[in-house]
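Dropping the structure in here first, questions after.
Only one protein chain is missing; all other protein chains are in place.
Here is chain A:
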Amino acid sequence: MSMTQESAPTPTKKMEISDEVAVEMDKVNKWFGEFHVLRDINLTVQKGERIVICGPSGSGKSTMIRCINRLEEHQKGRIVVDGIELTGDLKKIDEVRREVGMVFQHFNLFPHLTIMENCTLAPIWVRKMPKKKAEEIAMHYLERVKIPEQAHKYPGQLSGGQQQRVAIARSLCMNPRIMLFDEPTSALDPEMIKEVLDVMVGLAEEGMTMLCVTHEMGFARSVANRVIFMDRGQIVEQNEPKAFFENPQHERTKLFLSQILH
């Protein structure tokens, strides 16, 4: 997006990051059959950190963040999320998923439920919250993503940008400590991208721990405190956004940046 001029560091970058570890990936490997998707991924995310992950298509970005809430199973290595190690133990997986919100490229709203029901479903059934209270919370977050008036419509009646904002609100209703975004804006028309990014910037400013796969480099520059570049299942390079964009170290990063910035 606005790649040309160098914006002054926004206050978000100054938000303090605690030493507590939110996500730790230690030598994580994953195969799809014969295909080695993730190779020795090492990544530590501190609480409050905002990480942007980029890389060419098929490099394993989605797979990596989907491992964090066990939508994909890793075969080797260790993943610890919020102090809970992800193993085959269903209870642990459940605990992790309660704390981790996820926003998908294609929203994945439930088309047979209204916006309000989409938002209150998990609080009611997973957190066992009374319906009244869940609705209050849902309304609060719907106001935050600026669509309270749509609460009683169905997802099919909303625009793409609105649906994605609902999806974010729906995740927030579970009061997650970590948010994962998998290309949240890449299925949207250009004019809707901003409204979704604005919501995400707002979240970042509040200090939410975020891992975000995106090619919105403007967002990466102004919000992220670390940009990670992946290629062929490996983390090739990671750095502060400024250094990452102005002074990439690896050839592959340079090539990727030259392609994406023009």
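The rule is short, and it goes like this: a residue touches a chain if its C-beta (ideal position, glycine included) is under 8 Å from a C-beta of that chain, and two chains touch if they have at least 3 such contacts; residues count from 1.
Rule of thumb we're sticking to: contacts and distances are computed from a predicted model.
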UniProt protein name of the chain not shown, from "Cytochrome c domain-containing protein", "protein-glutamate O-methyltransferase", "2-oxoacid:acceptor oxidoreductase subunit alpha" or "Polar amino acid ABC transport permease protein aapM-1" | "Polar amino acid ABC transport permease protein aapM-1"
Which is it among A:K27, A:R78 or A:H112 that touches the chain not included here?
-> A:H112
Candidates A:S18, A:Q157, A:S186 or A:S258 - the one touching the absent chain = A:Q157
Could I get the residues of chain A that touch the absent chain, sorted low to high?
-> 69, 71, 94, 97-98, 100-102, 104, 106-112, 121-122, 125-126, 128, 154-157, 170-171, 174
